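See structure below.
The complex is shown incomplete by one protein chain, all other protein chains being positioned as in the whole.
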Amino acid sequence: MGTYKATISVRYAETDKMGVAHHASYLLWFELARTGLLRESGHPYRDMESAHVLLPVIEYNCRLVQGAAYDDTVSIETSVRELRSRVVSFGYRAFRGTTLLAEGWTRHVCVDGDNHPRRLPADVAEALRPYRIDVLT
Amino acid sequence: MGTYKATISVRYAETDKMGVAHHASYLLWFELARTGLLRESGHPYRDMESAHVLLPVIEYNCRLVQGAAYDDTVSIETSVRELRSRVVSFGYRAFRGTTLLAEGWTRHVCVDGDNHPRRLPADVAEALRPYRIDVLT
Amino acid sequence: MGTYKATISVRYAETDKMGVAHHASYLLWFELARTGLLRESGHPYRDMESAHVLLPVIEYNCRLVQGAAYDDTVSIETSVRELRSRVVSFGYRAFRGTTLLAEGWTRHVCVDGDNHPRRLPADVAEALRPYRIDVLT
Partner (left out) sequence: MGTYKATISVRYAETDKMGVAHHASYLLWFELARTGLLRESGHPYRDMESAHVLLPVIEYNCRLVQGAAYDDTVSIETSVRELRSRVVSFGYRAFRGTTLLAEGWTRHVCVDGDNHPRRLPADVAEALRPYRIDVLT
C-alpha cells in the first residue's frame, strides 16, 4: 500500500496567464488527495470534523518541477510522512503520466472544536499507519 | 450618493490562460464591493452574521464586456437594485478608468442562523435605502 | 442523448464560512462540465484553442437552490441551449443525488486568436447539435 492516488483534470480557471496551472492550485489538489486518503482509511474527514477532530494546516511546502496545462490529467500520490501524537504530515507527488510535476507536503495539528490541541484518536492513527512512508529530509 | 465604489488590483492568480481575469473573478470582486457597501452603510456584514442576519446568494448574473488584465486597477460601482422584506439585490458595474468591463447583479434572501427566511431588520433596510437605484430590466 | 454529465467532489477550499460551497464554485464546475461535453463531442476545447477557435464567456447566470457540503458528490448535467453562427450557450443543472442544488447557463461568443468574432466551425456546430435542448425562458 503506502500511497493513495487521486486524479484530477486541470480546470481552465486554475491556469493563469503563463498558460499553466497557477502554483497555488497544487495545494487544492493536495487537499483533494488528502480527503481521498482519509476516506479510504475509513475516517472520512467530514466525519472526523463532526466528531470534533480537526486537522488544520500549520505549514506547507511545494516544489514545482513542470507546468500542468489545461485539461491535463494529473495524479497525486499521497502518503503519510509524520505521525505523532498531535501532529500529522502528508506528502504529495503530482504526476502527468510518469512526469513529475510537483512535490510537497502539508503539516497539520490535531485540534478539537474549540481549536485546542488534542491527541489524534488512536483508531485514526492506526488507520493512517499503512500510508506511512519514511522520508529522509 | 446612490453607489459605493470599491477598487481592486487584478491578481495574477485571477487571470487564466486567455491572459485576462477569469469570468468567475467578477463575483469575488462584487462580493468585496458588497462587503464595503454594507460596512459603509453602518451594518458590516460580519456584525450582521453575528446577529444571525445572513444574506446568502440565491441568484447571480454577470455580463462581460471587456477583459481585465493582470495588475489592472478595476473599480466596482455598487448599488441596491431591489429591497424587499426578505430579498435584497445588489447591482455592480466594473470599470477600468471609464471603460465598462462587466456588469452584474446578485440576489440574496435574508435568513437566520438556522437558514430560515426572516425579514431584513428595519434598520438595515433603512441604511440600504440611500444606495437604491431604480433599474428598468 | 441530450446531456453530458460531469461529477465532482466538493473541495474543502470551495466551502466558505457558511459551511457550504461558495456560490462562485458552480461556475468552475460548469466550466469543468463544459470541458467534458466538448471533449465527448469530439472537439476538445484545448484542440479548439490550438486551432484559434475560442469561446470566451460573455454572460452567465446561476440560481442557487440548496447548498453543497464539503465532500458531497455533485453531478452537473450539461446541454446546449443556444447554437447560433457566432454564439453558443450551455445550460447546467447541479444535483446531489436527485436533489437539485443549482441551475445556470453560460453564453459564449466565438472568436479567433486575435479576439475577433468568427463563425463557429461547421463541424463543431454539428457535433454540438445532439446536446441541444430547447429551453423556454
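By letter and in written order, the chains are A, B and C; residue numbering begins at 1 in each of them.
The working rule: contacts are C-beta pairs under 8 Å (C-beta built on N, C-alpha and C of every residue); 3 or more make two chains touch, one makes a residue touch a chain.
Keep in mind the model is a prediction, meaning the values are calculated, not measured.
Enquirer: With the missing chain put back, which residues of chain A would touch it? List them for me.
Expert: Those residues of chain A that touch the unshown chain are 18, 23-24, 27-28, 54, 56-64, 67.
Enquirer: Which chain B residues would touch the chain omitted from the figure, given the whole complex?
Expert: Answer for chain B: residues 9, 11-13, 27-28, 31-32, 35, 39, 44-46, 69-71 touch the chain left out.
Enquirer: Kindly note down the residues of chain C that lie in touch with the hidden chain.
Expert: Residues of chain C in contact with the hidden chain: 12-13, 15-20, 22, 24, 70.
The rule is simple: only the chains that are shown with their structure count from here on.
Enquirer: CA centre of chain A versus CA centre of chain B: separation in Å?
Expert: Between these chains, centre-to-centre, one finds 34 Å.
Enquirer: For chain A versus chain C, what separation do you get between their C-alpha means, in angstrom?
Expert: Chain A and chain C have C-alpha centres separated by 28 Å.
Enquirer: When you check chain B against every other chain, which residues touch at least two of them?
Expert: Expected reply: 18, 24.
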